[in-house]
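Complex shown without one protein chain; remaining protein chains in place.
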Amino acid sequence: MSTTNYLTCSKGWKSWFLTLDHKRIGVMYLTAVLSSFALGGLFALAVRLELFQPGQQFMDPTTYNRMFTLHGAVMVFLFIIPSIPAAFGNFVLPIMLGAQDVAFPRLNLASFYLWMAGAVFFLVSLLGGGIETGWTFYTPYSTTTADSSVVSALMGVFVLGFSSIFTGMNFIVTIHQMRPKGMTWFKMPLFLWAIYGTALIQVLATPVLGITGLLLIVERVAHIGVFDPALGGDPVLFQHFFWFYSHPAVYIMILPAMGIVSELIAAGSRKEIFGYRFIAFSSIAIAILGFLVWGHHMFTSGQSVAASVVFSALTFTVAIPSAIKVFNWLSTMYKGAIVLNTPMCYGLSFISLFGIGGLTGLFLGTLSVDIHLHDTYFIVAHFHYVMMGSTAVAFMGGLHYWWPKMFGKMYNEALARVCCLFVFIGFNLTFLPQFVLGTRGMPRRYFDYPERFQFLHQLSTIGAVMLFITFFVMFSYLLHSLVRGKPAPMNPWGANTNEWKCSSPPPFNNFDVPPPMENPYDHTNLVFDEKLGGYRAKQVINS
Amino acid sequence: MSSHDNETPGATHAHIAPISTLMGTFIALLVLTVVTVVVRSIDLGSMNIMIAMMIATIKAGLVAAYFMHLAYDGGFIRVAFFASIIFMGLFLGFALLDTSEYQDTIQWHETLKAKVPTEGSAADHGK
Partner (left out) sequence: MSNNHHNENDHGGHPSFLAHHFSSPQQQYDAGKLGIWLFLVTEVLFFSGLFCAYAVYRFNHPEIFRYAHFFLDTTMGAINTVVLILSSLTIAWAVRAVQLNQRRLAVGMLVVTLLCAAAFMVIKYIEYTHKFHMGLTWGESFAPSAEALREVLGEAHGEVLEKPANLHLFFSIYFCMTGLHGIHVLAGIGVIIWMIVRTARGDFSSEYFGPVEYTALYWHIVDLVWIFLFPLLYLID
């Protein structure tokens, strides 16, 4: 076994910023997306505090508009979309395959720097006064009305899109070409199937975001009129452009989260995953079906009735593969020896929050109901249940699951479980009241509201503060573990996927001995060893 | 990995296009370009664009099949290429299906603009 690992094998800032090692790039991405999460969280907190009481508290309406726009744009483009694939995908994908690196390490580093460039564009836009168009950049706000730095934000979106495309391309090629002998498609961990499905969407949908952003920039700068009704253009066409990417993008956000949850549930249930092939194929099904439903964002935008009916019907079909996953996770837990460690707690949290988020999506997909609910707090609550309650929770689950592998240190389990509980409570406290607000007619993105909504808004704000404090505690104990944490064992959760067959942290070239290619969910051969504080293979004890 | 090294070290197997195929494709492309320019001057009504697109598709097919070796490289590459065309069709198809439905609204905006030239968003546009 190596005495050095990927963290200690070379030193100096150059060894990090010019590294081609997928693990170091993953760690850099992790730092970057977590910083964006903190930034986006601050914007969210500002919005919620402003809404604590009716009327103006501490910011004027335009600042408020900029706050929620920046919150949305930073969270979507800088945090959620790159979060799981770029940070965890990069770190574990080659190790899970038993490969040495991704297919194109240089492209991988380039995509990280594209992310950085995108973040810089966003910062420029922030310093230039922010944007008040909403993260969706709808015309004519973005082309004519908005009086702010829309162009640099759009440049950011454009560049971040290419970062995402390159990550996706890299992962598809890696999965097709870099699997060692014996690693067949159906021996791949389900996280990789999810990442693969995600990568397909990244490659097929994101270019359209690129051209949309480019056209919008040209529209704003040169007034070409393609999206501008004042010049004979078609503003609804912009929405087709935007949602052709941005609905599939929802699956770029949720699919990798589902992949993580498959790993968490299997490891935490100490049982082979139920319905492996169903979960695997449902990832691909979601990726493809996700392309057929974008019109459900345009039911009330002047879209034709014919298109709306088709899009509504197709929207319901996405529920099928999603439900297949949930049922298989539940069946995996059934009669399992469930261990309530931190990752598993996040897994359970995900299932319940995703249940609510997914089912409320069906309300919104129903044409007649959507007329009532569109652009209210109901939709805000719905997509936060999917994006934050599901994706961000799964991200935290993945962070706690792979933290020992990435840094070789254990965090404080008890505190972590308490934090997980508080994330769950704080999240529901923030967003359950918003469902009620929405059905009662509170429109989204409004600066002010009538007094009768105050109680529900205050509950929501208290929840947001609670979430903020919890995340602060979480990052504190995680950072603390880097310094004072107990050394992590090779396999703390008793999972059988390949990343648990190399040391924690992994050596520079991932494996000193190529790992055996076996069923990734067969846990029968693993037993808990008190001395190690983790799991080890049975034979080792017997011999 | 050693299996490859044992055969011919460093060998890469790929299709080599014969000169006849390359030249044949080239000539076919030139002929089709002439055809598409000539056909244009015959008035066939709405059929003109259909014919022009068909010829363009055949030309694109020739380039993809022989210059880009798609006729020889099978498997996932072909799937990926056709997927890009299918998803492009999906995008164009749905957008086209839809936009014709609300042209009335855009027209209405136009007439409104014509009636009240000094008011409305059109007037202060771009200032």
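A and B label the chains in the order they appear, each numbered from 1.
Methods note: contacts are C-beta pairs under 8 Å (C-beta built on N, C-alpha and C of every residue); 3 or more make two chains touch, one makes a residue touch a chain.
Remember, it's a predicted structure, so these values are computed and weren't measured experimentally.
Of A:173, A:310, A:338 or A:418, it is A:173 that touches the chain left out of the display. Here one chain is not drawn; of A:225, A:302 or A:441, the residue touching it is A:225. Against the chain not displayed here, subunit A makes contact via residues 99-101, 103-105, 107, 165, 169-170, 172-173, 176-178, 203-208, 210-212, 214-215, 218-219, 222-226, 228, 231-234, 237, 240-241, 508-509, 512-514. In the full complex, subunit B touches the omitted chain through residues 1-2, 4-5, 9-14, 16-17, 19, 22-23, 25-26, 29-30, 33, 36-37, 40, 43, 48-49, 52-53, 55-56, 59-60, 63-64, 66-68, 73, 76-77, 80-81, 83-85, 87-88, 91-92, 95-96, 99-100, 103, 110, 125-126.
Simple rule for what comes next: only the chains that are shown with their structure count from here on.
Subunit A and subunit B have centres, each the mean of its CA atoms, that are 33 Å apart. If you check the complex, the residues on subunit B that touch subunit A are 76, 83-84, 87, 90-91, 94-95, 97-102, 105-106, 109-110, 113, 121-122, 125-126.
Those residues of subunit A whose C-beta lies close enough to touch subunit B in the complex are 140, 144, 176, 204, 208, 223, 228-232, 234, 236-237, 240, 244, 291-292, 294-295, 302-307.
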